[in-house]
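Starting off with a structure, shown below.
Heads up, one of the protein chains got dropped from this complex, but the rest are sitting where they should.
Presenting chain A:
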Amino acid sequence: MIELKNIEKYYSSKGIKHYVLRHVTTTIKQGEFVSIMGPSGAGKSTLLNILGMLEEPTYGTYEFMEEDVTRLNERKRIELYRNHIGFVFQAYHLIDEMTVYENIEAPLLYKKVGGAERASRIADLLDRFNMVAKKDLFPNQLSGGQQQLVGIARALAAQPSIILADEPTGNLQSAQAEEIMQLFQKLNKEDGITIIQVTHSEKNAQYGSRILNIADGVVKDDITLTAV
């Protein structure tokens, strides 16, 4: 599903190149649950941003579903966002002016899903995450864990094939974090959704099927975990 070849990312200032990523080459198949790990400033988030097409690599090729996306035009990229990619953020990034229901609805509106279909999908998600009673609340009326659940529900609404999560549990207490990780695992196993997450926590990484260890912009280890 994802094919990275020789991805490099650097910023040049005063003639000196500061590398963030070097020679990153890897393949991620449909249905994998990958955790990107490494110390602060290693380039984890940059890699995830490149995977999410939020940043462009300076060099190298990136194929997403057999399509070279490094030179993708805006229109095509938006199409990918609408149909294939769901984002989950550390700071949740729910839209404050929208209720829970409306936040989940937003991607469906962009995807131009019909009204009845929309209502049933949202109802499904609310039901699945036990949020029915909270659907008319605004994000600031929810706890962090609940906000992240809404964030995940929103990412799932468009029925993406891949979820990109940047430290999804970074702002949460451990009990809530565990809940989110179990949810990810379930989504990965039962629904076959590819998940790529950036995490600091060894424990969270264990929920996945593969770990990419990055240090100083270079992939040091690529460990495949066998299911327990």
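Keep in mind that, in the parts below, a contact is a pair of C-beta atoms (placed from the backbone, for glycine too) under 8 Å apart; a residue touches a chain by one contact, two chains touch by 3 or more; residues count from 1.
By definition in this document, contacts and distances are computed from a predicted model.
Note on the omitted subunit: UniProt lists it as "ABC transporter permease", one of the names in "ABC transporter permease", "Tyrosinase family protein", "RNA polymerase sigma-70 factor, ECF subfamily" or "Cytochrome c oxidase subunit 1". Contact with the chain that does not appear here is found for just one residue of A:K5, A:R22 or A:H93, A:H93. Screening A:K5, A:R22 or A:K111 for touch with the missing chain picks out A:K111. Against the chain not displayed here, chain A makes contact via residues 45, 49, 52, 54-55, 74-75, 78-79, 81-83, 85, 87, 89-91, 93-98, 102, 105-107, 109-111, 154, 158.
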